[in-house]
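The other protein chains are all here in position, but one chain of the complex has been omitted.
For reference, chains read A and B in written order, and residue numbers begin at 1 within each chain.
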Amino acid sequence: MSISRRPPQRHVEDVADVLRYLSRRNLLAGGAAVAAGGLLSACSGGGGGSYSDRNAGDKGGSKKNTMPLEVGKANIPTPREQTLIVAQTDFTVFNNWNSMVPNGAPGASGFDIFVKEYMFYLNLATGELMPWLCTDYKYNDDFTELTFHFDPNAKWNDGKPLTSEDFKFTVDLLRSRQDLLGGGGDLTEFTKSVDTPDPQTAVITMTKPNPRFHYGFIAVIVGGFDIRPKHVWEGKDPLKFRDNPPVRSGPYVLDKAIQSQKMFVWKKNPDYWNKAKLDPKPEYVVYISTAKQADSAALAFERAQVDVGSIDEEHAKALRAKGYPALVTTQFHDPCPRALWLNNDPSRGITAEPKMHWVINYLIDRSKDGTNVWPVKVPPAHYPWADYPSNKKWEDQEVADKYPFTYDPSKAEELLDEIAPKGANGKRMYKGKPATIEIITPVAVDGAEYVMAKLVRDQLVKLGVDATIRSLSGSVHDDKWQRGEFDISSQWVCDVSWDPEQLYRNLQSDRAVPVGKNAVGRNNVRLRDKRLDELSKQLANMDPTSNEAKQLLAKALEIYYEDLPVIPIIQTGYPQYFNTAFWTGWPTDNDLYQVPLNWWGHFMFVIGKIQPSGRKAPA
Amino acid sequence: MMTSTATIGRVLKAPVAVVRSSPKLAGGLIVLALLVLTALSSPLVSRAIGHGADPVAVAAYERWLVPSPAHPLGTDQLGRDVLSMIIGSMSTSLQIGAIAGVISTAIGVVVAFLAGYLGGWIDAVLSTFTGILLVIPTFPLLIALSAYAKEVTLFQVGLMLSIFSWPFAAKIIRSQVLSLRTRPYVELAKVSKAGAMEVIVTELLPNLAPFIGVGFASAALGAIFGLVGLEVIGLGPSGVIDLGHIIYSAISTGALTLGAWPMFVVPIALLTLLFAALNMVNIGLEEVYNPRLRSER
Partner (left out) sequence: MTSVVTTRADDKSEPNPTPTVRAVGVRSVLARHPLAAYAVRRFGLYLIEMWGALTIAFFFFRLIPGDPIQTFIQTLQQNYVYNVQASAEVIARYQHEFGLDGNIFVQYLHHMKKLIIDHDFGPSLINYPTPAQNVIMQSLPWTIGLLGISAVIAWIVGLGAGALAGWRRGKAGAEVATNLAIMLGHVPFYFVALILVYVFAYSLGWLPSRSAYDSNIPPAFSPQFIGSVLQHGILPAASIVIIGVFNWLLSTRMLMIPVLGEDYLLYAEAKGLRPGDILTRYALRNCYLPQVTAFGLSLGFIFNGNVLVEQLFNYPGLGSTLVTAIQQLDFNTILAVTDMAIISVLTINLILDLLLPFLDPRVKYWG
């Protein structure tokens, strides 16, 4: 089950929606260029080599750190040596920090990162749960009461203390106003009342038992629960109040928002409450929109006018080949592995047949996808969740071994002959009709998800199934996705952030609506499996780490593998680029101490760890 | 009653003389012809480079290859051969321009005739309407139209553009219709019991032909202008790859800083040539009908 975590937190795919507006997803996600280097089809024609090879001098060798660093003057209103510059998306809002209205607070602007603070952080890179605004949480025995203890030192950036009163105010506001973004949802469904016996304690009494209620208050993906200061928000209209400048508890405050430069300037709060644990070195942090032309953006990185981002994989490769000395590339797996969702509604023909799901599974060449199709090398995914340390406990080797994921077209053909044998005319027939499969994807024709689906489609056609693939633009795809008007959708699976039951709950039969009706994001593949429903209902009230739950989860995983409503393909690796000209100490592949994504709340700790390099900026 | 061959001969005699008399016009037409020929050679080029395979399929070759004998202009971010892509898309650009030009000219001729011949309040309304479309900045409207025209065919793109480029043709033709309407030979033709259609075809059209030509060139120019403008900022209609799209790819993938300048420079040069050619045709035709404008002593 998932609490209404999406609206207040900017889920990575929501930010991606923002980014997609500019088709700049490439720039921040690390490369749209896919074209599996010549291995996907006939001979390459050879001769000449690629542009980055040419820069390297000889193929294969690259000059390490020999390129002289030409630092350009950065267009910022603060001293360069004291400023961290992050290049982000196109900002359009500069005077509103109210995330309860559409396009209220600007996303990925720094506000969600080091101005807002969260009660707990789950460091997905290490698996560590870090208490922050709170010191701990506790359930009562039957999971009907959840108690939070707040750090007594916590303070707002205007000096007032942060107490459980603020928490109660925020929860009451959100659960009573269904017309607010982030309002209603699980907060309304499960909260009976919030009590504050003392300024450091808040007790939520629930309407029914829910051992997962705490998920919504912990920052896992992008952000977490945003506590608003009662003394600022009380009496204001939550639909109109702008909260400008924003009052939160974080180590930085708003210095200025410059609309004509598309820039936010944040300065350090000298009165920060948790200096003992977090005292960042940058006096200022600037979040600025990336230049829309890739040349301009790459040059900005090359000239160290930006510290984080603003470059894509192709240009980073070129820089590495030239021996650029200040580039650090760090990989991080996105919470959502790439996956194929298969429609289970009987009206969709052969795709609804569970054995067909395994046919398709055998046609997926995960090693090729992970090596040649995805811009960086990534491992295959056997489970429908990311391979974080915190997710290791859900892996079940026993069950997984019973259902190996291999690339085996001959086995696929065998299975296919069972379900849909070739008819007299040479075409495969399923239940009297020709077997056809319609694949859709929301990414463009050069996107990895498209190419991976196309490879599967080509295999299907080879086996005699009439398969088509279409790339549809965001809203068009979403329309078909919600209405179930597809056979396969090549995208990603994001349901599991805490435990697998979140996925199973989404696939319950009572959430399956007929094809043609809007599913509103629930059970888009219309799976109707009574066994899974049973298990999911039982798991809903259990602590997922208990032994009881473990057994049920194993059974559920088996059923999942039998049905395969969603087939995970590869882990999603996005490289992040850091420039070490002015700041060092970034998380690296060898030392991934924290999530390196600059639009996640966790990035605050990265900023807390970086050190100035000592370089002086040009005048 | 004239025989049809004689009529055709008469109709054709004028244009040929016109072309011969203006070096600018001739020059423009020659360049256009060259561009069309290059575009038509696209299948040959594809065969020569692809050796049977399709050189512009996604991932046909390695991406970002430098220019070499096998790939005279290198490959792009998806591993497509740039030269065949450019020549193929030039054909697309020319076709779109032609379609938009033809439709615009057709609409323009109809509007111009209705307005010029019939006069009165019809003329007032149509002229005001044409005037509005010419004066106001129509680019936002074009952007909006194309933003919702995804997955369109070439013909639909041409149709879409002609919605905004027909006023160019209409204005030019109408002014000429107005002046021709009162010419003596039209009156004479009327007196000689020739029907309205015959008057139009035998008397007006030959004299209008150059202006229809100018109208066509202006409309085609305006249409391609608008289309490339849309594509360069990434708001062009998808489903159709033409020169503007290649330029946009070059900008958005940062081809220049990667060193892949052919992908950027060649489409711009070709489009510049196309625009220059269309312009020369326009100006050449205007000089023919205004001899004082010619650059001779």
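Convention: a residue touches a chain if its C-beta (ideal position, glycine included) is under 8 Å from a C-beta of that chain, and two chains touch if they have at least 3 such contacts.
Just so it is clear, the structure is predicted and the values come from calculations on it, not from any experiment.
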Exercise. The complex has one chain that is not drawn here; which of the drawn chains does it touch?
Worked result: A, B
Problem set entry | Touch criterion as defined above, residue of B:92, B:138, B:165 or B:253 at the omitted chain | B:138
For this session: Using the definition of touch stated at the top, determine which of A:135, A:196 or A:293 touches the missing chain.
Result: A:293
Problem set entry | Sole contact to the chain not displayed, among A:76, A:381 or A:512 | A:76
Problem set entry | Touching residues on subunit B - with respect to the absent chain | 24, 128-129, 131-132, 134-141, 143-145, 147-148, 221, 225-226, 228-229, 232-233, 235, 247, 251, 256-257, 264, 268, 271-272, 275-276, 278-280, 283, 286, 290, 292-293, 295-297
Seminar exercise, completed: Residue positions on subunit A contacting the omitted chain are 2, 4, 6-7, 17, 21-22, 72, 75-77, 90, 92-96, 101-104, 178-179, 181, 183-186, 239-240, 258-263, 289, 291-293, 295-296, 299, 475, 478-479, 518, 520-522
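By definition in this document, only the chains that are shown with their structure count from here on.
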For this session: Please work out the Cα centroid separation of subunit A and subunit B, and write it as a whole number of Å.
Result: 46
Seminar exercise, completed: So, in the complex, the side of subunit B touching subunit A is made of residues 53, 57-71, 74, 77-79, 150, 234, 238, 251-260
Seminar exercise, completed: Given the complex, residues on subunit A that touch subunit B span 23, 32-38, 40-42, 44-52, 54-55, 293-295, 297-299, 312, 314-315, 318, 445-446, 451, 473, 476
